[in-house]
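With one protein chain withheld, the remaining protein chains of the complex are depicted in position.
Just so it is clear, A, B and C label the chains in written order, and each chain counts residues from 1 on its own.
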Amino acid sequence: MLRNLPENETAMTPQNPDFETMVRASFARQSLMETMGGRIERVEPGLVEISYVRDEKLLQQHGFMHAGVATSLVDSACGYAALTLAPAGWNTLTAEFKINFLRPASGSAFRAVGRVMKAGKLVSVTEGEVWQDGEKLIAKMQATNVLQPE
Amino acid sequence: MLRNLPENETAMTPQNPDFETMVRASFARQSLMETMGGRIERVEPGLVEISYVRDEKLLQQHGFMHAGVATSLVDSACGYAALTLAPAGWNTLTAEFKINFLRPASGSAFRAVGRVMKAGKLVSVTEGEVWQDGEKLIAKMQATNVLQPE
Amino acid sequence: MLRNLPENETAMTPQNPDFETMVRASFARQSLMETMGGRIERVEPGLVEISYVRDEKLLQQHGFMHAGVATSLVDSACGYAALTLAPAGWNTLTAEFKINFLRPASGSAFRAVGRVMKAGKLVSVTEGEVWQDGEKLIAKMQATNVLQPE
Partner (left out) sequence: MLRNLPENETAMTPQNPDFETMVRASFARQSLMETMGGRIERVEPGLVEISYVRDEKLLQQHGFMHAGVATSLVDSACGYAALTLAPAGWNTLTAEFKINFLRPASGSAFRAVGRVMKAGKLVSVTEGEVWQDGEKLIAKMQATNVLQPE
């Protein structure tokens, strides 16, 4: 959506060459994503994508994916996007976020994408989207993620 | 926290005398809260409280309750707080929210409280808190909830 | 920043062919932007850009543009971006927004850009940026804008 704007100058340069292993190891240590069925699909400098398939056990009252699930997925994507740029042995915590729900989550296959907007040593600002059935943007997040040594 | 301020004049008068049944029925129709183990403890005009006990399957990487769980609980509490003031047969959807995480969710027993700040016919603004082990405020939410006929 | 993602399918089609006049007329009726010195630079379907030059009367305590000024500029850009897609004779109000400040606003020339992320009949969701001295992103907003007949 920001295609026509000047490039953000932030260098998305990982400090840990093995950033993908660091992200996947942290992802494996938390139980929520496994319980929900979220799967890491992409780990790039400043970007993480998580896929998810509709689960009968995680719906809201109209039979759509619950907002809390969409939020958990994209919060994880944003936090791990921030972690890709952290030193080896660090981890990430969410300080705060805001999310707008744009359409009913009536689809069956979802992708949550988190991207670093501003990388900092101890705090990064990220944005995230949840996409439904390929092309439909159903939620947008803006977040602050703390980085710290384990 | 706002004890010293003038009273908000919003009348928290339910339109549906059977508002508690309406809220509990909607809660029962969604699967996420049951899957997570959230339980409605209080339903009052403009207020809903949900309790939750730490679950090994829903943790983040340090062994604390995942931010996505805290968010799901308090989002539900806020949405159902808004629904207490809606006409019979209506339901609620979350338009957007923002949440700040104030302390690590290292406790074992949690309460999420949602309250209506401004009741509207079609849109209400709510605030919510997540409390840990009784007295510790660990998260604060500010949300916009849409009300609509089923 | 979202260049690699699939296109958002939202059609940015103005309902009012004279949308630019509608936006500029509303802008002229408010006194804040004139008092602050904000100037509309671009009005396109779903996008408005406002320029601003550092003003000694509108600084924070370190001599930088005050966060309240940056916020006012990008709030206006987002609201008017939403208005470009509204029927003739309508206006816009801000329901809520969230903004992250990414860098000190130490520059002298600023551009606030608002874009429609999801266009609705009565409510649109927008995002906005504030850019400093050309290429530096200093703030990012995510907003909900109400559209209504005058």
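Keep in mind that, in the parts below, a contact is a pair of C-beta atoms (placed from the backbone, for glycine too) under 8 Å apart; a residue touches a chain by one contact, two chains touch by 3 or more.
Because the structure is predicted, anything quoted here is derived from the model rather than measured.
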item: Left-out chain, listing which of the shown chains it touches; value: A, B, C
item: Identified contact with the non-displayed chain, of C:69, C:86, C:116 or C:130; value: C:69
item: Residue ranges of chain B at the interface with the undisplayed chain; value: 1-3, 5-9, 98, 100, 102-103, 113, 115, 117-118, 125, 127, 129, 131, 134-137, 140, 142, 144
item: Residues belonging to chain A that touch the chain removed from view; value: 95-96, 98, 123, 125, 144
item: Hidden partner interface residues of chain C, rising order; value: 26-27, 29-32, 35, 56-62, 66-69, 71-73, 75-76, 91, 93-101, 104
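Keep this in mind: only the chains that are shown with their structure count from here on.
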item: Copies chain B and chain A - interface residue numbers shared by over half, same or different; value: same
item: Per Cα centroids, the chain farthest from chain C; value: B
item: Cα superposition of chain A on its sequence copy chain C - rotation in ° rounded to nearest 5; value: 180
item: Chain B and chain C: spacing of chain centres that average the CA atoms, whole Å; value: 32
item: Separation of chain A from chain C, taking each centre as the mean of its C-alpha atoms, in whole Å; value: 26
item: Distance from the mean Cα position of chain B to that of chain A, given in whole angstrom; value: 24
item: Junction residues of chain B, two or more chains touched; value: 95-96, 98
